[in-house]
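Below is one structure, written out as structure tokens, with a few remarks after it.
A single protein chain has been removed from this complex, and every other one stays in its place.
Chain naming follows the written order as A and B, and within any one chain the residues start at number 1.
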Amino acid sequence: MRSSSPLVHCITNRVVANFTANVLLAAGAAPAMVDDPEDAEVLAGVAGALLVNLGTVTRAQAAGMRAAIAAVNAASPTVPWVLDPVAIGALPLRTGLAAEFARQGPAIIRGNASEIGALAGGTGGRGVDSTASPDEVAEVAENVARSLGSVVAMSGTVDLITDGTRTVRVTAGHPLLTRVTGVGCALGSVMGALAAVTDPLTAAIAATAMVCLAGETAAGDGSTDGEVGTGTFAVRFLDALTLTPADEIAQVLRRPVPSGSAA
Amino acid sequence: MRSSSPLVHCITNRVVANFTANVLLAAGAAPAMVDDPEDAEVLAGVAGALLVNLGTVTRAQAAGMRAAIAAVNAASPTVPWVLDPVAIGALPLRTGLAAEFARQGPAIIRGNASEIGALAGGTGGRGVDSTASPDEVAEVAENVARSLGSVVAMSGTVDLITDGTRTVRVTAGHPLLTRVTGVGCALGSVMGALAAVTDPLTAAIAATAMVCLAGETAAGDGSTDGEVGTGTFAVRFLDALTLTPADEIAQVLRRPVPSGSAA
Partner (left out) sequence: MRSSSPLVHCITNRVVANFTANVLLAAGAAPAMVDDPEDAEVLAGVAGALLVNLGTVTRAQAAGMRAAIAAVNAASPTVPWVLDPVAIGALPLRTGLAAEFARQGPAIIRGNASEIGALAGGTGGRGVDSTASPDEVAEVAENVARSLGSVVAMSGTVDLITDGTRTVRVTAGHPLLTRVTGVGCALGSVMGALAAVTDPLTAAIAATAMVCLAGETAAGDGSTDGEVGTGTFAVRFLDALTLTPADEIAQVLRRPVPSGSAA
């Protein structure tokens, strides 16, 4: 990714647009945020990847998403794209859009267990409730991946990435990653950047490792949750994305995963 | 607030959405920014508090605000909400919206003397001109609070918070707080987070103390205005919100207030 600097077209939420762009630039990719349907259609067809994030979606923005998804699917070869169904479930507009978009072939769907469960329900499968065991949660993710033909990346204490057949767990990260807005949304954009240069399963795994390791580096070696403020943490997180060598990131994937754990 | 992590639904301006979310996360609350009217109506009814900030309001965003305000007022029990009438006075769209929304029962109205004065004028009271004395300014704030049944939090060199009967002044803060965009807007969101767990007057006072003290901590002990850059200041401000113990924040409220001073 760092050598080819893929262009990632992001139609994303207004809260995290700046942070997402800075994460992509730090990681070596090139962000472009274009929402207007007419312009989005042109850009999506020539980008290396597309991100569709529903975090602050409105009907106006959804029109741009539709145009961009149609363009990436019509391109030859098709352009890989990532769907991030932020906070779907109870909110009607975004829940409907997620169900509509999920059927249009995203390379990767990224969300937490609640969002992936809501997507499962919305596309005819079974959801995730709070009593679900780790194995049951993993099964929901695998079912979504198989039924939609997408890689599913489910974030949590342990991250789970699956194409429905192969399932990988990543044990990395830091609690402060949940105290800076937009880390998960930016992770989706990095998955897109990597999907521009490799297969979706590898892209989702490598992006997760990269972002989680940057979080660990940002928190510092001997620190606990309370000792680094979120302002300093966010600065160091971008620094780590800029400076961490690729071989250190790859090491994250060789860590053992606790038995019985899931997303 | 840190133990219950209230969900604050923010319909706020595009300049400060990211900073507001990070301030809420640093302070221990959970932000959610949803503008679409259909989704905003659902979210507002289940949130701990709502923030309506007019900083970059458009007619499209105003529709989401109307839906959210109706939902919080229809919820049982009602959800407290904060109105921040940014830059009202000369600009017609936002000035009209502020007058409309102010009559719908915000728990807290947060603004500077000019904005509170404009709101007074728009709701039939007397405004604030540049020749007003501190006592006259305080009287305008108290009249607005009484006529609308809201707590009014008027920011300035000295912050003034009043429910129309009881008036509290907070002497804290630092000039650099005005050199980082969105501090006042984020303060409104923290007032919302605290209003989810206590009464509006206490919430407005405690939020003001928390934000002002974080500004002092960020500026550093021996510094003057010119010695800390605004980049470092903003990072340290978020760090201070993350790390400052609650009992230190409470100390701010025991400081003496200079005689004759007002917002």
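By our rule, a residue touches a chain if its C-beta (ideal position, glycine included) is under 8 Å from a C-beta of that chain, and two chains touch if they have at least 3 such contacts.
If you're wondering where the values come from, they're calculated on a predicted model, not measured in any experiment.
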item	value
Hidden partner chain, touching residue among B:Ala67, B:Val137 or B:Val235	B:Val235
Contact partner of the left-out chain, one of A:Met1, A:Leu43 or A:Ile249	A:Leu43
Selected from B:Pro6, B:Gly182 or B:Pro200 as touching the chain missing from the view	B:Gly182
Absent chain, residues of chain B that touch it	13-19, 55-60, 87, 90-94, 178-182, 226-232, 234-235
Residue numbers in chain A that touch the chain omitted from display	14, 17-18, 21-22, 25-26, 31-36, 38-39, 42-43, 46, 60, 234-243
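Keep in mind that, in the parts below, only the chains that are shown with their structure count from here on.
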item	value
Centre distance in Å when chain A and chain B are each reduced to the mean of their C-alpha atoms	33
